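The complex appears here without one of its protein chains, the remainder shown in place.
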Amino acid sequence: MTSPESRLAELGLTLPEAAAPVANYVPFVQSGNLVHVSGQVSKGRDGLIAGRVGTDLTLDEAKAAARVCALNLIAQLKAACGGDLSKVKRIVRLGGYVNADPAFTDIPQVINGASDLMVEVFGEAGRHARSAIGCAVLPLNAAVEVDAVVEVE
Amino acid sequence: MTSPESRLAELGLTLPEAAAPVANYVPFVQSGNLVHVSGQVSKGRDGLIAGRVGTDLTLDEAKAAARVCALNLIAQLKAACGGDLSKVKRIVRLGGYVNADPAFTDIPQVINGASDLMVEVFGEAGRHARSAIGCAVLPLNAAVEVDAVVEVE
Partner (left out) sequence: MTSPESRLAELGLTLPEAAAPVANYVPFVQSGNLVHVSGQVSKGRDGLIAGRVGTDLTLDEAKAAARVCALNLIAQLKAACGGDLSKVKRIVRLGGYVNADPAFTDIPQVINGASDLMVEVFGEAGRHARSAIGCAVLPLNAAVEVDAVVEVE
């Protein structure tokens, strides 16, 4: 089986630096073999993807923002696994939060941007349970935030 | 003790088909003996219960919508347990999300519609930790969404 790292390379993706904690919380905590990863906002190489989906961003732009969140989650997971993503046994759950105009209801389609990347990178182990909701506002006015519960070896 | 299946029958409830995945996520993932069930929206036999609570739906209508979410959760749980709900040891946690008008604050009363069904069906094993929030919008404009963490044998 192709390693998650090879799949990232095939996808032309480079992991960002795992973002450092900015307060009295940490990017992830492992308890038993479950890792809880903190909410990652849509902040990528080109800066923060900000604004309200349906007003400031289209569905496609928001889906791309969700993909950025997932890439940040994978960067945190790599740190949690001591640098070896093949220790990820299963993405158990994603929580998807969309900074959404109250009239914008395609919330699942936005979060598919994160779900798809998980399956592209981890294969069957990337298929997860998921909840997705529309929020009044997100940290820094980010367009999307995603968190995760992950089983590791 | 009456089985959960018998209680459903006594309540005159028939489980819906466990909804099939519509994207790169799955209805539930088990890790150890914890099952994480994806957010279930208020879509029942009679179609989607949609709209904003406090504007488009009354408290009673919203509470009924939350009960539909819980019934969908139980259908997923039955699939997770290989068809035998007596393998459910404890409903650990429900997350309740209400598509709410910002002026509607009876969020807990809405989610009671889901909590009550869990206790009616599973008895003491159905008593769970819970968080309930009001959202700007939910998938498909659903009125209510509920997810769950459940301990199984």
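Each chain carries a letter (A and B) given by its place in the written order, and its residues are counted from 1.
Operating definition for what follows: a residue touches a chain if its C-beta (ideal position, glycine included) is under 8 Å from a C-beta of that chain, and two chains touch if they have at least 3 such contacts.
In this text, all values refer to a predicted model and were calculated from it rather than measured experimentally.
Screening B:Leu13, B:Ala79, B:Val119 or B:Leu140 against the full complex identifies B:Val119 as the residue touching the chain left out.
Although one chain is not displayed, chain B still touches it through residues 32-34, 90-94, 100-105, 107-108, 112, 115-116, 118-119, 126-136, 149, 151. Residues of chain A that touch the chain left out of view are 22-29, 31-32, 36-39, 52, 95, 97, 102, 135-141, 145, 147.
The rule we apply is simple: only the chains that are shown with their structure count from here on.
Centre-to-centre, using mean CA coordinates, chain A is 25 Å away from chain B.
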